[in-house]
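Only a single protein chain was left out; the remaining protein chains are all shown in position.
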Amino acid sequence: MDYHFNFTYIWRHFDRLANGLVLSLELALISILIGMVIGLTLALVHTDMGWKARALVAVYVESLRNVPLLLLVYLVFYGVPSIGGFEYSAETSFVITLSLYSGAYLVEVFRSGLDAVPAGLIEAGKAIGLTPWQRLVHVRIPTMFRISLPSLSNTYISLFKDTSIASVIAVPELTYGAQWINFNTFRIIEVYIVITPMYLVTGYAILIGLRQIENRFAIGVRS
Amino acid sequence: MKAAFESLPFLVDGLLVTLQITAIVVLISLVIGVAMGVALTYGSAWIRWPVRIYSDFIRGIPVLVLIFFAYYGLPAMGLNLDSFTAAVVALTAFKISHVIETTRGAIQSIHHGQMEAAKAIGLPFWQRLFSVIFPQAVRRFLPPWINTVADAAKGSALVSLIGVVDLMLAMQKVIGRTFEPMPIYIAGAIIYFLINYSLSTTSRRMESRFSYIRE
Partner (left out) sequence: MSDPLVDIKGLKKSFGEVEVLKGIDLGIDSGQVVSLIGPSGSGKTTLLRCINFLVEYDEGSIRVDGREVGYEDDANSDRKPRGERELSAIRAQIGMVFQLFYLFPHLSALENIMLGLTKVRGLPKAEAHDIATGWLERVGLADKVDSLPAQLSGGQQQRVGIARAVAMEPKVLLLDEITSALDPELVGEVLAVVQSLAREGMTMIVVTHEMAFARDVGNRVVFMDEGRVLVDGPPTDVLDNPENERLRTFLTRLNPHFALEPH
């Protein structure tokens, strides 16, 4: 292999990678926050309401989970404006897509979290006279969050990796930055040698960080 | 809409490529992944560490990065792969890491008492594995594994980005001619949906059928 490594090009354009990494983290964060709102609402609908509501939730969840994310990205970015007549930026459309996508996964996470709340805790809430709404807000949801914490952190890390797909609609996140450097400097191997640890280390750091948070909060839950 | 119907055979060709890629990836990853998973569970530290590192490494980067590297990076290292092969290599490498985890989870979920009982009646290692552990592990392996098959089908869509004319790229090309994105996207989404939904339903049904087996 007579390839001559030359990292100077990479460092010259490193800001694309650094900014891209930050953007990836931001996109994932916004998407999971919106996704959590969607997921929690629909999980409550699914748990506490009738079969018709449950069926609608199932339609939403299954539609988003069984179609490739890439297709969803195209659908939202190219397809919707073409029939809606409006336009939005690539970033906006990607956040919408990823939020809907993560919402579909989080419905499952929150649903099983809600199911896992020990019945005795809910009874203890009843015993002190809390109304159903109060039991939901003060007992079920807080407990559900602590139970779901590990799944939530895994979901965030997954979403962080999924932001690489935004590169196909020219959102300047990390993979797009790498491809830009690839196409403009041909330093393909160097750039991948650089971004690989960027993804790995960031993912690992998030994992450790979230695990700390888990340990602080999850000590409260007794199974 | 008429254009959508006329383009159907073209989409079907793309679908066949998608299915082909998925099948190859699933089969190769199954064989290699299970082998590595068994190695991870039972092997010595020399074997366990490389497998662990491989698995964590591959799972820590986006699959798209793997695909781009296989297509753009490997040629620079002297390995010239056409887009189809590059796609298969990248996707297989990715899927293997998932199969390793699924295998490990399935084997480890079996109570270690089973292994001890098998040792106690004098079965050698490979016999223990095949006669006692595997039959039980299969039930725990299949439902999550079928989910990874669905993931492979969904992940295959990314090969369109390196020029493989799968269902995704076929859709793009048709839209390039008709300029009506939505009907084609919806049609493609339905096709992907049917494939994946039937897979995940099979997985769920299997899981409930197997769940009667309690410790």
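Annotations for the structure displayed:
Order of writing sets the chain letters: A and B. Residues in each chain are counted from 1.
Methods note: a residue touches a chain if its C-beta (ideal position, glycine included) is under 8 Å from a C-beta of that chain, and two chains touch if they have at least 3 such contacts.
Computed from a predicted structure; not experimentally measured.
The hidden chain, counted over the whole complex, makes contact with A. Check A:G50, A:G85 or A:G120 against the missing chain and you find that the one touching it is A:G120. Between the chain not shown and the residues A:I10, A:L114 or A:V139, the one that touches is A:V139.
Contact with the omitted chain, checked across A:I30, A:L130 or A:I193, is made by A:L130. Residues 118, 120-121, 123-132, 134, 138-139, 142-143, 146, 217, 219-222 of chain A touch the missing chain (whole complex, contact as defined above).
The rule we apply is simple: only the chains that are shown with their structure count from here on.
Interface of chain A with chain B (complex): residues 1, 3, 62-63, 65-71, 74-75, 78-80, 82-83, 161-165, 167-168, 175, 178-179, 182, 188-189, 192, 195-196, 199-200, 203-204. Chain B contributes residues 57, 60-65, 68-69, 72-73, 76-78, 150, 154-158, 160-161, 168, 171-172, 175, 180-182, 185, 188-189, 192-193, 195-197, 200 to its touches with chain A in the complex.
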